[in-house]
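Some notes on the structure that comes next.
Complex shown without one protein chain; remaining protein chains in place.
When the chains are written out, they are named A and B in that same order, and each has its own residue count from 1.
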Amino acid sequence: MGNKLYHGAAWYPELWNETVIEQDIELMKQAGMNVVRIGEFAWSNMEPTEGNIDLTFFVRMVNLLHENGIDTVMCTPTPTPPIWFTHGHPERMYVNEQLQVMGHGSRQHACTNHPYFREKAAAITKHIAQAIGRLPGLIGWQIDNEFKAHVSECMCGTCLTQWHDWLEERYETVEKLNEAWGTQIWSEYYHSFEQVPQPGPVPFLHNSSLSTMYQQFSMEKIAQFSDEQAAIIRQFSDAPITHNSSVAFSVDNERLFRELDFASFDTYATYDHPANYLLNNDLWRNFKRGRDYWIMETSPSHAASLASYAKPHPNGYLKVEAVAAYALGAEAFCYWLWRQQRAGCEQPHGSVISTWGKPTVGFPNVLEVEQARKEIEATILATRPTQAEVAMTYSDRSKAFLKTEPHQKLNHRGLVTSFYERILHLGLHRDIVPEGSELAGYKLLFTPFLPYISSDFMERATAFVAEGGVWVVGPLTGGRTEEHTLHTHAALGDLEQLAGVETIYTFPMDGSGSIGSAFDIAAPLSLWSAVFQPKEAIAIGTVEAGLTPGLAFLTERTYGQGKIVMLGSMPTGEKGELLLNKLIMHYADDAGVTLRTDVSAGTIVAPRRGDRYDVWIVVNMDGNGGIVTLPQDGIDPVTGMKYREGKLTLGRYEHKVIQFAGLL
Amino acid sequence: MGNKLYHGAAWYPELWNETVIEQDIELMKQAGMNVVRIGEFAWSNMEPTEGNIDLTFFVRMVNLLHENGIDTVMCTPTPTPPIWFTHGHPERMYVNEQLQVMGHGSRQHACTNHPYFREKAAAITKHIAQAIGRLPGLIGWQIDNEFKAHVSECMCGTCLTQWHDWLEERYETVEKLNEAWGTQIWSEYYHSFEQVPQPGPVPFLHNSSLSTMYQQFSMEKIAQFSDEQAAIIRQFSDAPITHNSSVAFSVDNERLFRELDFASFDTYATYDHPANYLLNNDLWRNFKRGRDYWIMETSPSHAASLASYAKPHPNGYLKVEAVAAYALGAEAFCYWLWRQQRAGCEQPHGSVISTWGKPTVGFPNVLEVEQARKEIEATILATRPTQAEVAMTYSDRSKAFLKTEPHQKLNHRGLVTSFYERILHLGLHRDIVPEGSELAGYKLLFTPFLPYISSDFMERATAFVAEGGVWVVGPLTGGRTEEHTLHTHAALGDLEQLAGVETIYTFPMDGSGSIGSAFDIAAPLSLWSAVFQPKEAIAIGTVEAGLTPGLAFLTERTYGQGKIVMLGSMPTGEKGELLLNKLIMHYADDAGVTLRTDVSAGTIVAPRRGDRYDVWIVVNMDGNGGIVTLPQDGIDPVTGMKYREGKLTLGRYEHKVIQFAGLL
Partner (left out) sequence: MGNKLYHGAAWYPELWNETVIEQDIELMKQAGMNVVRIGEFAWSNMEPTEGNIDLTFFVRMVNLLHENGIDTVMCTPTPTPPIWFTHGHPERMYVNEQLQVMGHGSRQHACTNHPYFREKAAAITKHIAQAIGRLPGLIGWQIDNEFKAHVSECMCGTCLTQWHDWLEERYETVEKLNEAWGTQIWSEYYHSFEQVPQPGPVPFLHNSSLSTMYQQFSMEKIAQFSDEQAAIIRQFSDAPITHNSSVAFSVDNERLFRELDFASFDTYATYDHPANYLLNNDLWRNFKRGRDYWIMETSPSHAASLASYAKPHPNGYLKVEAVAAYALGAEAFCYWLWRQQRAGCEQPHGSVISTWGKPTVGFPNVLEVEQARKEIEATILATRPTQAEVAMTYSDRSKAFLKTEPHQKLNHRGLVTSFYERILHLGLHRDIVPEGSELAGYKLLFTPFLPYISSDFMERATAFVAEGGVWVVGPLTGGRTEEHTLHTHAALGDLEQLAGVETIYTFPMDGSGSIGSAFDIAAPLSLWSAVFQPKEAIAIGTVEAGLTPGLAFLTERTYGQGKIVMLGSMPTGEKGELLLNKLIMHYADDAGVTLRTDVSAGTIVAPRRGDRYDVWIVVNMDGNGGIVTLPQDGIDPVTGMKYREGKLTLGRYEHKVIQFAGLL
């Protein structure tokens, strides 16, 4: 893509007449849009009847945009198969876990594993790639739209058959499956792969292995569909390919992006929890390392559908979202959607332009974004996000484990976000890193909520520690095998040996009166917990009250040049927050983390590095203003305004770009 | 019907033996019952096996009642088709939105659109009308019972076919449907009417047009069934026909009553929210103008079924319900039910007589009603409800729009009731008027919660204003087209031109910190809102804080002899209530509303007009007693007791009839 920061929107010209299209182009230019995304729901327009594909309209749109200085991200329209595909064909439709067969009229209604779906999806994709793949305005591709946003695991007959094939590939013989899943339990035992059911209605719960593996099957299948689409496009186009994903969807993002060219996400977090928004940036930056990510969709004001609406952003918030995104590594900040829908089910959704062609309540904020984008673009393009020293592990596979085993309605996203939020508020620059990422460059790694630690992960983490890293493990980490069963040699498997502890007991601490003490703070303990007898490790946190007084819930072992820290339980309540904050800062000190800022919570510093100088982009995200301590004098590279070393105050939703004379 | 006030009950003699029947008649006379309603669930008694219809029993009952001075309202028994209709015929049954096929054993289990249902319903109705239509005791008819009380839109195959026919009739060509509904969105596009689905299970939401139109289809179909039934009855009987309906059911009451002769409703509101009860009276009076309505069902004490029970009325409350109803225009006040059920699923439901033939806890209250009825009858019969000057628009079509688009679980009935309650508590005499009503005679019209304003309505409202009326429009009014899409020329369509405003933005104000100020009160704003730039209008209320400071949320335009007032948002909280009360009273003053009373909230005045004199019936509804200011001296027409001009105090659940010497 180009050497610029993109500012764009999703556009549906196929829904409007020529007059509106012309008006839209004009307004886009006024608003500073330099990229639009088109086509993701337009299958019925492109192929109104089966086999009759006509892409003239979209070719014309890409060219028209290009003529007006606007680049295009083209989409494949596969989330919405037309009526000729669906009508009279219940066997092609998605089936939910209640075994209800989906009908036409919404989206994601087809089973994406059905062979005929794959065939027709490949055909339309090939035609689009051929027609549009080399147009000068085309700068990128998006496959489909928000995979598995509204659906999760399909229960149709096609999936049943493919599930059996997938199992056979994974386990080779059904006997290995039986052994891996422990199917002698409850007489589940299978004699052939054909007998293994989907996790449909049963009187109580399914075997954990079956539930988790069916999710993995589903996540692998949708990624394979994405792979197929990408391979077709690449035959006819050199433009890079992405998908607009989210942590909220039933996909394995790491696997999904493996075969894509750049990462992008959609977010509709509300203004009152900026951490929900920021987490995405700190995560998506790491799905395709070294390549900027895109925010492909966010609302200029509020998300909404017929059934609900979110709180609109206060004035000023959109700008800081955009500045924070660009500063944290985004190449693009794009809206859903350009022009408010006149029909369908998303009419009330926030947009840039209204159905009647006028600026929306978000429009003034879009102009603010555009102004900020122009001001910071040169600085951003001349620098790169500074390598973080602190990392936190992220795993969509863990999300599947927790969906199978939610303990007490635990929600993976909520757990991860609140752990992340602590690191954020302490002023530590951080990466959220997918499970499979390399760990070189980090000093401190947090790995909470990862029930299954793969041997590959264990090797990388061990090497990381051996070379001087500090690895904080838990809570809820390590207690399950790849197959979602328990270890039979130690509660936390091989992790215990590495951590130099023996897990004495595991049990749910909620309601047990357990109190843990560490760093001179005593706090209630919660969640499913492990308590340790330190072996090569030493106890840092000890249980003082409850069922297991005297045992450790927090241990530390020096290993090679680094340390392994086991956090067996979750301190909770006000005291628990204090304890966790102390823990984080203690190990940040221990690990020699220097990339941190004295900044008030609610304001963030995004550090970037240029050619022998550092830049800080400071952004007040919570609307309350903030204070940051500058370690040196700096200047605003645009205005030349000077900032003195020491305390700097920011106003409500204010941002500042501070370029330092050299490296910090 | 007769020149009397009716006091009656629903009776099920087919469930009891002759001894009980005789006892019932005797007890009815003791209790003062002068009308009973019979037959609505008795199909299996009338036609035990298919085609063998015998109405001897019911003929005898009507005659027996008549001999005992009790009139009869006869029902058609179509809510409960017998087992010979249902057994082995799933294709004749109602199918809910989860696609579950209903079974036998409850009621409303059949699809009322199935041709065979219509055929058998017509046959039994014809037989009943022939047998009973000219009996001397018969004074009226009720068709079926509580249409769509337990069900809403049927999803069966019959309905699918008729839906296609209905669409074809409405849109003529599928291309017009596609255009009207904007079906290029999400590739919904249809090539034939046969492809248009019912709004069954989908992964996300259906197109708003499809959801709303399916509701309209369903409401039209059930009304047509009612029309058919009425037409059959009229061949054999001159007695007037009604249906016992409710604002809670999935029907378009205005359409339903169009072909019926008089209006009636069922209500089971509890004593702690008298407005829920009173709204029905102020609404049903207006479905068949100039003809008194009936309360066909209410409990003498409490509603109940196996699954729940309501709080019983305190002693005294039933009497004020009845007095208020008669005073507000009811011709009849009838109970469900006379004798407590011994079987079925409504055994715990309040009744007049117990299963074992004794007075229930409600019986003493029934006697109170009867005494009051006798006392006020002459006065009521000599007067008519005084024409209200204030009206509020009611639309079941809007109810359908809000079911499709509930924003945040908005409930049409709740919204309407709380708006109504403000007018009630301010002592303004009022009508709730169906959308299609003539507006002549009113001075002030409120039209909140009407997403779609028909051109017909717009014409009538415009004329109303031109001739001097004040029309207060909104909130949530005017922003949708007939097809439940957005306008494309202005947020509120043609309404804006008439109102002399331009809607600058529409967005949800909840959580946005928006504050609106008007009449010297500043209040938080809420709900989906429109903010205006006054053109020919002037700003009366201005947004002071939030996203759009300086724009108007309340405007006023003089038009012809009257005014159009736009209320773009909903003031909320304590201050919001104050603001709305001020708004209502301000425009009542402005419109010259004189039919109002200085009465404490919880007590109502029902004004009636006789031959050159006015009567007030004052009723304490909340059990706390109340105070009303009399504008003149008056007398009680029964006791001759004199009331002096000025403050008059009422006790708990007390009512007074005050006849003034002349017109007020």
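Definition applied: a contact is a pair of C-beta atoms (placed from the backbone, for glycine too) under 8 Å apart; a residue touches a chain by one contact, two chains touch by 3 or more.
Remember, predicted model here, so these are calculated numbers, not experimental data.
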item	value
Which of A:17, A:49, A:161 or A:184 contacts the chain that the document leaves out	A:184
Touch criterion as defined above, residue of B:63, B:130, B:224 or B:347 at the omitted chain	B:347
Option touching the unshown chain, where A:121, A:138, A:210 or A:269 are the choices	A:210
Identified contact with the non-displayed chain, of A:43, A:452, A:528 or A:587	A:528
Absent-chain contact - pick from B:77, B:385, B:541 or B:637	B:77
Footprint left on subunit A by the chain that the document does not show	98-99, 181-191, 195, 197-211, 404-408, 483, 485-491, 504-513, 528, 547-548
Residues in subunit B touching the chain absent from view	12, 14-15, 41-45, 48-49, 77, 80-84, 87, 94, 96, 100-109, 150-151, 301-302, 304-312, 314-315, 340-345, 347-348, 350, 354-358, 360-361
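Convention: only the chains that are shown with their structure count from here on.
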item	value
Mean-CA-position distance for subunit B and subunit A (Å)	49
